[in-house]
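Of the protein chains in this complex, all but one are displayed in their positions.
== chain A ==
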Amino acid sequence: MAGLTRTPDASRAPTGARDTVTRVASTRDSSKPPFWTNRRRDVLAGYLFIAPQLAGVVLFVLIPVGLAIWYSLSDWNVFTGEQTFVGVDNYAALAADSQLPSVLWATAVFCAGVVILNIGLGLLLAVLLNRRFRGATFFRTLFFSPVVVSVVAWTLVWGFLLQDNGGVNGLLGAIGITGPNWLQHGDTAMVSVIITQVIRSVGVNMVLFLAALQGVPSHLYEAARIDGAGSRVMFTRITLPLISPTVLLTSIITIVGALQSFAQIAVLTSGGPELSTTVLVYYVFQQAFEFNDIGYGSTLALMLLSFVMLLTLLQWQLRRKWVFHEQ
């Protein structure tokens, strides 16, 4: 900028030329500031840092969602590749689908079961394992270990255990109880799917709650104890409010995870018996990839997406009422 009038290069130039350089530089200075200002460099660096993530979102979220919207307006013959624009026919088919109410009910029951048990048990385990006792580390590892097991392998093993002549009924038989045919009756099949899912994934919530519990300042408990507060009061008045951001986080990821549970259903029950365990994501798969109705499958997928977005938005809005650090 102003320094250009006395640059070393300019000073080495002949006098006449130096005058010219000075004049030109001065003209440039006043009319056009340099493009790469510090602010622009920072902005570029910021964009470069988030570029991989942005590319991922565009490639694997925005484009697929856009394609799903387009497919939901089409009838696609997958065998010949022909696509015909059908407008809102696939959306009208939602209303006429006699199986959809059962599917939505199964989805609601599955999600409610998984979310309540997953958060409740996760919190209970975290509270119990947050205490110092012999073997605490072992139990933490024990409850977390199913998380690292492949979901298909986990479900296959449980499929054998839950057979009529499987391990679970064998154990029950050993103590004189005749177990039900777990996967062949609607109610027990849903309970089986929920429990196998919860046992596998509760470790994630447990670890998150453990981390949150360890962040609660101990002096608050000491002060409460001096004031004569009992365990229940300390838990409801100190622990829960202070870990409420983690409760919000776990509830969001557990609900989204429950709505996306597919392998457990596909491997354990294939959606049966009847439609008792056919949850929405499995129904999407059936329609799109087994029945080759990509258009209707995309419409159902968009419905699932809207459920996930609505529930997340609802939780996000409700956080003001119960999440402590937001108040």
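As a working rule, a residue touches a chain if its C-beta (ideal position, glycine included) is under 8 Å from a C-beta of that chain, and two chains touch if they have at least 3 such contacts; residues count from 1.
Basically, contacts and distances are computed from a predicted model.
S.K.: Look at the options "Nitrate reductase", "Sugar ABC transporter substrate-binding protein", "Formate dehydrogenase" or "Urea carboxylase-associated family protein" and return the one that UniProt uses as the protein name of the missing chain.
M.R.: Missing chain, UniProt protein name: "Sugar ABC transporter substrate-binding protein".
S.K.: Return the single residue from A:T80, A:S150 or A:T178 that touches the missing chain.
M.R.: A:T80
S.K.: One chain is left out of this view; which of A:L183, A:V198, A:A212 or A:I265 touches it in the full complex?
M.R.: Spelled out, the listed residue whose C-beta touches the missing chain is A:L183.
S.K.: In the complete complex, which positions of chain A touch the hidden chain?
M.R.: Residues touching the hidden chain, for chain A, are 76-81, 99, 163-165, 181-184, 270, 272-275, 286, 289-292, 294.
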